[in-house]
Structures are given as structure tokens and as C-alpha cells.
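Here you go, one structure.
Here the complex is missing one protein chain, while the rest keep their positions.
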Amino acid sequence: MGSTSDLPVMEKAAALLNEFEVPFEINALSAHRTPKEVELFATNAQDNGIEVIIAAAGMAAHLPGVIASMTTLPVIGVPINATLDGMDALLAIVQMPPGIPVATVGINASLNAAILAVQMLAVGDKELQSRLKLYKESLKNKIVEANEQLSLVKYKFKTN
Amino acid sequence: MGSTSDLPVMEKAAALLNEFEVPFEINALSAHRTPKEVELFATNAQDNGIEVIIAAAGMAAHLPGVIASMTTLPVIGVPINATLDGMDALLAIVQMPPGIPVATVGINASLNAAILAVQMLAVGDKELQSRLKLYKESLKNKIVEANEQLSLVKYKFKTN
Amino acid sequence: MGSTSDLPVMEKAAALLNEFEVPFEINALSAHRTPKEVELFATNAQDNGIEVIIAAAGMAAHLPGVIASMTTLPVIGVPINATLDGMDALLAIVQMPPGIPVATVGINASLNAAILAVQMLAVGDKELQSRLKLYKESLKNKIVEANEQLSLVKYKFKTN
Amino acid sequence: MGSTSDLPVMEKAAALLNEFEVPFEINALSAHRTPKEVELFATNAQDNGIEVIIAAAGMAAHLPGVIASMTTLPVIGVPINATLDGMDALLAIVQMPPGIPVATVGINASLNAAILAVQMLAVGDKELQSRLKLYKESLKNKIVEANEQLSLVKYKFKTN
Amino acid sequence: MGSTSDLPVMEKAAALLNEFEVPFEINALSAHRTPKEVELFATNAQDNGIEVIIAAAGMAAHLPGVIASMTTLPVIGVPINATLDGMDALLAIVQMPPGIPVATVGINASLNAAILAVQMLAVGDKELQSRLKLYKESLKNKIVEANEQLSLVKYKFKTN
Amino acid sequence: MGSTSDLPVMEKAAALLNEFEVPFEINALSAHRTPKEVELFATNAQDNGIEVIIAAAGMAAHLPGVIASMTTLPVIGVPINATLDGMDALLAIVQMPPGIPVATVGINASLNAAILAVQMLAVGDKELQSRLKLYKESLKNKIVEANEQLSLVKYKFKTN
Amino acid sequence: MGSTSDLPVMEKAAALLNEFEVPFEINALSAHRTPKEVELFATNAQDNGIEVIIAAAGMAAHLPGVIASMTTLPVIGVPINATLDGMDALLAIVQMPPGIPVATVGINASLNAAILAVQMLAVGDKELQSRLKLYKESLKNKIVEANEQLSLVKYKFKTN
Partner (left out) sequence: MGSTSDLPVMEKAAALLNEFEVPFEINALSAHRTPKEVELFATNAQDNGIEVIIAAAGMAAHLPGVIASMTTLPVIGVPINATLDGMDALLAIVQMPPGIPVATVGINASLNAAILAVQMLAVGDKELQSRLKLYKESLKNKIVEANEQLSLVKYKFKTN
């Protein structure tokens, strides 16, 4: 992430990766304030055994694109809502030029970034695939249960 | 893709996958007009040996999200510019709720979708990783060559 | 609705339907987390005696469009303001492709969704038509009374 | 519609209604230039046997809302793209205040307005319901056929 | 104004008119809920001695345009910020079709609406012109005084 | 206007003023390139017998606001669509600070600016009021005639 | 700045200039309320020894552009977020016509305006250049230290 101020948003990603028992490291690296450190991280990531990178940044959010320019690993970008409801960060991340994609998720969607990372890692990993299916099932069950709670709400002309 | 009218945009993705010798199938499936066919495709994709899905759609672009709701494979979403400069499609694809990510690329960015798919497949594939590095090198070389051409352009006070 | 978190917004719709003595059921069904349950609901709705469907969702709001793709009943879409002031939800609901309309109301406009549903049901129902006229009359009277209150506010050079 | 310049957009609605054999009348009535004519039309519509109204307008598009203020019939609003990609018309139609809904369809989506009108009329009309199902089937078949055409397109590494 | 909920915003207009000793009346009239009352007001305004109309409304703000359609008096429109930061109201007021202008001021800018009204009335009124000049002078003086206060703020390297 | 490139848009205003036999002068004055000339124009306008000013500008459109800051005459602002569909010009004109209003019309709406100017001049001018009523009548008649033409268009199930 | 209400935002600029020991003066001057004072300031700035001007304003933010029209000194514009998340101010400042640039920084980005001013002054000033490098180094160090703190945060499957 571009700044430790993004930590409250990004903790959901860490928690999800823990839940899936996927090892990860977490860094604060700014495309604009620590370009050299970003370069070191990005160019060495693959050799350091990293397989997927999640990069979060707000405003003129360059971090995901800058990392993507220096590695062939898939880079997931999380636009952080710091200004303009996050629209500046979304456009600065998703509208990459031909040749250098960033896999962009929704504004502040750190949880989805982590799930997407797990989905990428699961491409060749049956165990992770199974866990993803259980996770999807649990998402469904929460809604199904909520729906059952809802049927207890009484309205005069409600039919069910 | 949601409609064969998206083919001119999506052909760049097919060409890139050919260049990387990555096998693929291409379908026109509409989240709104052929929901049953979309469901059949999405729920059987993993069993049919598909590892990554690219879904392109315009306007209220539901196809990527609907497919993502029915599979745990990574789904790459391409917003097609049909109306409103593609902003409607971008928001309808990227702003997915917690739990169901879509890896969104730029508006009409079919080439980037294909590269991102290759990057995902390359996570456990050294051969693809090498080709990605060569591809990145070739992108760089095109700019370097263009830059050299540029140095031939004469301006009176240009210094190089 | 896509989530029980939308209930505070949608309760106004329930209250209005009660006021018009129109029977209804209320469900939490997520286009993305419970696609199968949505399909069951939508494909059986007409056979279950449902005549109009109101679907509310936020962000990349697919629920109304997904339901509309699976039924020929009129579907009313309510964009919920979860992010971006609700603009993402509005565009994701209203910009449906040719052939599959969603009758979209304003952002968070659950009351209007319910009135619109009553207007549709009233097409062939004289009794509901009468109640709608009384309701419209009561809306008018509230403004007329407020206007009368306003005439009591004193400004130095106010003429009435 | 607010002006005869909207006719090229709105003719698709007329064609669809013809296809469904639904009788209709078509008028150019401007909320701003012919307010009296709009009032006559809207207040007498129900007595004249009209059951659903489609109103199209661009820019500061008041026509659908003004008609909705004068009748309890369901009013379908079509935002016409005259300026600002139609965003001004969309917001001026969809963001109605509590109590007076307009069933808004997408920008320039006259076809969807007509289908929505048929869906409303079909609430109590089995014959129209059947035709709607056939129409939906035909939409599906067009995509299915397009998809079959697509399978004939040859790419080197395409798998189907 | 379209609703008494707009009163807190519009009171600044009333205060300014009092300050200029310009007689006025204030009404809550809704384009959508009391169309008949709006028509009565607008069509009789000139005969009732009204010379300029200020109309404020939020969301799909039709009130200024509807009044403008029924009178040849100048109509000043005030977009009220009820949703979408007031952008819906601004566009619904300012983007009037050719022939029926609304003199639009900024979002929630009731004070400016009142000043503009005074400027219009001052076209043929020397006394009002003089007061406007004094008012403009007083605006200037407030800034000039604030600027003098500012010179008392001490910064180490501040030069004045 | 800020530039002679705005002349094609603004000629409609000149034509309308001619139609109403309202004397006017037309100038190209740039808030940014000729600030001194703008100041001379604005500060002397009232003494030169000018009663209403129409100012048109595009992009960061400062001309209307700058003129308004230097006169107490009513200033009508016309946002010209030079970039961003004219949204930059609209916001730069309409969002004036408290105390200095600009009467803003729609993007490129030079005709409406001229009508609004006539409405302001008509406040104390019975003759102009009469012409405005005739003009409004003629607008209505054009729509009524167009509507009659429309009734000649034949659709199979059209009822009138 | 256009108003003393902008002082809380602009104090960061003053603090930064103090930190760099760059002499400055600070004024509240409104393009709209004190045009004459703005003109005096801008036309005399260069003769008064001013080398760079920072101008901050919100809404229809004309101050930077108006100053830029009256001087050949570089003018840095700071859009203040007063309404519309600051988008109106950003567009009103950055979209200057050809010939009269304003060096625009981000919304409310007073700190960056001051740094940019120092960068301009440093063009011919080795001492300031050195301080800028130290400042940049300190920005980097803050992130590097934050990153080290981050490594102390424990997650179950975190690897560093």
C-alpha cells in the first residue's frame, strides 16, 4: 500500500489471506515518495517467491501501475477513497495503457482484492480451489439465513 | 462477450492469446438475453478445463459479475464503451460487492485483459513467464525505437 | 433486495404497500452471492402469483437486471446509495441492453418504487386507481397546508 | 415526446408496439412550450382509455415528470441524448421526488420503454404475457445463433 | 420553493430582499405534487404585480422550468442540494430547451438568486441601483478588512 | 464573448435581439487575454447605457464572473462547449461565490440568453412584454403544428 | 486566497515556506469581490519583488486565472473544496485558454503548491535545490520507517 493510512482499509485483505492460510507480506511503499524502494520490491518480487501482488493507493494512484510496469506478475489494484469518492484513484489505476494491465477491484475493496489473489493462486492448486468453493458457499448461506430472518418481519399485507 | 457487436474490440484479446499460444474458446453469451446459457457456461467452466475467464460487456454490464457469481475461477471484466464513454460499464463491472471480485481492466482494454489472463496462467508456468518477459521487452523496444525516431525531428532550439 | 442492509431504505416501500393493502413478500436475494436462489425466485415468480417485482441493490447493482432477464413480469429497480452517491448503482440498473428493460426509480427511492408498483397493478383495478387518486390528493394537501403555514412567517417586506 | 426531433429515436417504440399489436397514439408535446396541451393530455389520458404513458425528452427533461404529476397512470420516461451524453436528461427524469415516480429506462432506450409498457399491460392479459415470452425467446435465439456463427471464426489456438 | 424543507436554504434570499426593502411573497409549490397551484401562480404572476420569480427545487428539479413555461417574467432557478451534491438539480434547471430560459444560479445559492432579482428590478430603478453599489462596496470592505486582519498573523518568513 | 470562435454559437442571440428590435453591441473580450479591456467595458457599461450584459465563454470560463465582479448590471452567462462537453464552462460560470451572481443558461444556449435578456428588459416595458407573449405563442404553435404532422404518420396499431 | 475561510487549508503552505525559509506575503483577495485590489496586487507583483504567486479559490474559482491574466509570473492554482468535492474549482482553475497557464495542483493541495513554488524558485538557487533534496529524503524516510513499523504487525500467515 502507498501509505500506512491505508491500513484500516487493507486489513480485511490480510484477514482473508489468513483465513485461506495464504502466506503474504505487507509493505508501505509509495510510488511517489519511495520510488527506489518500489523498484527494488517490484523487480525482485518474482525471485523472492511472490506470485501475486496487491497494490492499494489513493488520489493519483500510481503504485499499482508502477509495480505492474516492473514485473510480469499479476498486479491487483485497490483504489482507495481519499478524495473525490475514490473516482480519481479508480481511473488512475484501471485506465492502464495497452500492454501493462492492472487487475482493478472496486473502491476500497481490499477483501475482493484478496479473494481475487486467492483465485489466481488457485489456478493450479486444488486445495485452494476447494477452500474457495467453501467460502462461496458460506457467503450464500449468510444471505439465505438473513432472508429467513426477514420472513419473521411482520407487515400487515405481507404474503409470506 | 455479451454480444457479437463486441467482437471488433475483443479480437485483440484473441490475437494476443494466439501470440502466446494459449488455447481459448470465444462465446457470445448475454447475461440478460441468455441467462441459462451463461449459467451453463459458468458453472461448468472449471470442469471443462477453463482456468481463467474474460468477460466483456457494455452499458449495465452484468456479464462479468454474473459469471463471477457462479464460479470460483478468476474472472477478468472488460468494460465496453457503448454509451457514456464506457463509464456505465466500468462502474457496473468494477464495483462488485464484498466476496465476488471481478478483475477489471480499462474501458475497451481487451488486449490488457488477455495479458492479464496470461499473467494468471503464468503463475505456475515458467514457459509463459519467459514469454511475458519477452513481450514486456518488445513493448519497451517499440518506445525506445520511437524515441530514436523522435531525435531525428528537427526543431530550431532542440538540443538533442 | 440484495442484502438486509438495504432494509432501512426499503421499509418505506413495505409501508406504502401496506397503506394500499397490496399483498407482498420481501426477500434478501443477492445476484452475486445467491444466484441460484435468485433464479428460482425469478423464474417461478409469475407462477407464484407475483405480478410486479421491486428489486433494490447498490454498487454494481445487478439484481434488478438479472431478475428481469429471467421473467417477463415488470421489474422495478431501486438504486441503493452504497458508494459514489449511488451513481454506480443507478447506471448499473438503468442502462439495460435492448430487450430487457428495468423500470428504474431514483436513488434510494423505495417509496416511489412501491407507488409505481401500485400504478402498474392499478392498470386493470378500479379500486386501486381510486386509492391512487386519494393518495395524490393527500400529497397535494400536505404542500398546500405547508404553504399556508409559510404565510404566517413574517418578513419585513413580505407582501402576503 | 417533447419534440419531433426525438422521432428517429422513438420510432423503435412504435415498431415494437406494432409488433405486439398494442394500440397507441403518438404526440409531440413540450412540457415547456405547450404546457397547456400537456395538461390536457395528461389529465384526460385515463378517461381517454390510455393505460400506460411513454414520455421521452432531452436536456432538462421535464415532460415525463410533469405528466406523472397530473395522472395516476404509470409513466415511463425515456432520457434522450441531446447534450452531455444524455446524463442531464437521465437525472432530470429519474430523480423524481417522493410520491411521483417515473419508470425510467436507459438513455435513448425507446425499445425498452415499449417493452416495459407491454409488460405493464400484460399484468392482467394472458395473451400479451405469451407474446412477451415468445419475444424473450427470440432475443435468446438471436444470441445463440450469433454464438454459433462465432464458433466458425478460426483462431490458431482456439479450442472450440 | 418546491418544499418547505428548502426554507433553511431560501431564508437568505428573504433576508437579502428585506435588506433591499424589496417586497416579496414566499410560497411552497411543488411542480409534481401541486401542478394546478403552480399553474395558477405562474399564469397569474404578472397580473398580480410580480416582476421577477425565484424558484428553488432539488433532485429532478422541474419547478423553475415549469414556471418559466407558463410566464414571460424572468425566472431565477436555485438548484437545491438534496442528492448527488445538487448536480441533478443543477442540470435539471439550467439545461432548458431553446425558447424557455431559466436564469440559474449556483447550487444552494439563494442569496445570489435574490441579488440577481434585485439587479433585474434595478434595470429601471435608480434607487435600487444605488443600493446595489453600496452592497457591492460592503462586500469589498469585508474582504479588505479580513485581509488587514491577515497581516497580523505572524509567520517567521512572512514579509508583510 | 471571450473569443470570435464563439461567434457561430452566439449569432443566434444576435438574431433574436434583432427580432425583438432590441439594440445591442457585440464584443470579443477575453477575461484572460484582455483583462484591461474587459475592465473598461464592465466598469463603464452602465454609464454607456447598457442595461443587461450577456457574456459567453468556454473552458475555465471566467468572463461572465469577471464582468459581474465589476458592475451591478445583471450578467447572463453562456457556457460554451469547447472541452468536456461544456461541463467545465458551466461550473466555472454558475458556481459563483455569495454576493456576485451570474444568471447562467444552458451549455451553448445563446438563444435562451437573449430571451432572458429581453425578459429582464421587459420588466418595465409593456411593449417588450407583448412581444414576449407573441414569441411564446409562436413556440407553442410550432409544436402544435408538428404534432398535427405527426398524426399523419401511419403505424398499424396507432389509434389516432 | 479568495477568502479567509481558505486559511485552514492554506496554512500548510505557509508552514512549508517557513520550513524552507522562503519569504512570502499572504493576502485575502477575491477575484469577484475585490477585483480592483486583485488587479493592483497582480500588476505590481513583479515590481514588488514577488517571483511566484500561489492563488487558492473554491467554487467558480477565478482568482488564479485572473491573476495569471495580469502578470507574467508563474501562478500556482489551488482548487479549494467548497462544493462538489472541489471538482468545480479544479476545472475552473486548470482549464485555462491557450496563452494563460495556471500551474494547478490537487484539490486542497496547499502543501504541494508551496513545494512547487520552492521548486520554481530553486531553478537558479543551489541552496534551495539542496533543501528540496533533503526534504524529499525526509519524505522517503517517513515511509521507510512506517514500513518498518508495519513489519511488527503480526498476522498468522504473514511471512515477514
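All chains are identified by letter, namely A, B, C, D, E, F and G, in their written order; residue positions are counted from 1 within each chain.
Assume a contact is a pair of C-beta atoms (placed from the backbone, for glycine too) under 8 Å apart; a residue touches a chain by one contact, two chains touch by 3 or more.
Fair warning: this is a prediction, and the values are worked out from it, not measured in the lab.
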For the chain omitted from this view, which of the shown chains does it touch? A, B, F, G
Decide which residue listed in G:I26, G:L63 or G:L90 touches the omitted chain of the complex. G:L90
Absent-chain contact - pick from A:M10, A:A28, A:L73 or A:A92: A:A92
Among listed residues A:V66, A:V105, A:M120 or A:L139, the absent chain is touched only by A:V66
In the whole complex, of G:E51, G:E127 or G:E145, the residue touching the missing chain would be G:E51
Sole residue of G:V9, G:L84 or G:L111 that reaches the chain not shown, by the stated touch rule: G:L111
Touching the missing chain, which residues of chain F? 3-4, 7, 14-15, 17-18, 21-30, 33-34, 36-37, 59-60, 83-85
Which positions on chain G touch the chain that was left off? 46, 51-52, 72-74, 76, 90, 94-96, 98-107, 109, 111-113, 115-116, 119-124, 129, 132-133, 135-136, 139
Kindly note down the residues of chain B that lie in touch with the hidden chain. 85-87, 106-107, 136, 139-140, 142-144, 146-147, 149-150, 153, 155-160
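Keep in mind that, in the parts below, only the chains that are shown with their structure count from here on.
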In how few steps can one go from chain C to chain G if every step must land on a touching chain? 2
Through how few touching steps can chain D be joined to chain E? 1
Out of C-E, D-E or F-G, which pair touches the same way B-D does, with over half the contact pairs the same? C-E
Would you kindly tell me how far, in whole Å, the mean C-alpha position of chain F lies from that of chain D? 33
Using the average of all C-alpha atoms in each chain as its centre, how far is it in Å between chain B and chain F? 47
Give the residues of chain B touching no fewer than two other chains, as numbers and ranges. 3, 30, 33, 59-60, 83-84, 94-96, 99-100, 102
Quick one: do these chains touch in a line, a ring, a star, all-to-all (complete), or other? other
Touching pairs - complete list by chain label: A-B, A-C, A-G, B-C, B-D, C-D, C-E, D-E, D-F, E-F, E-G, F-G
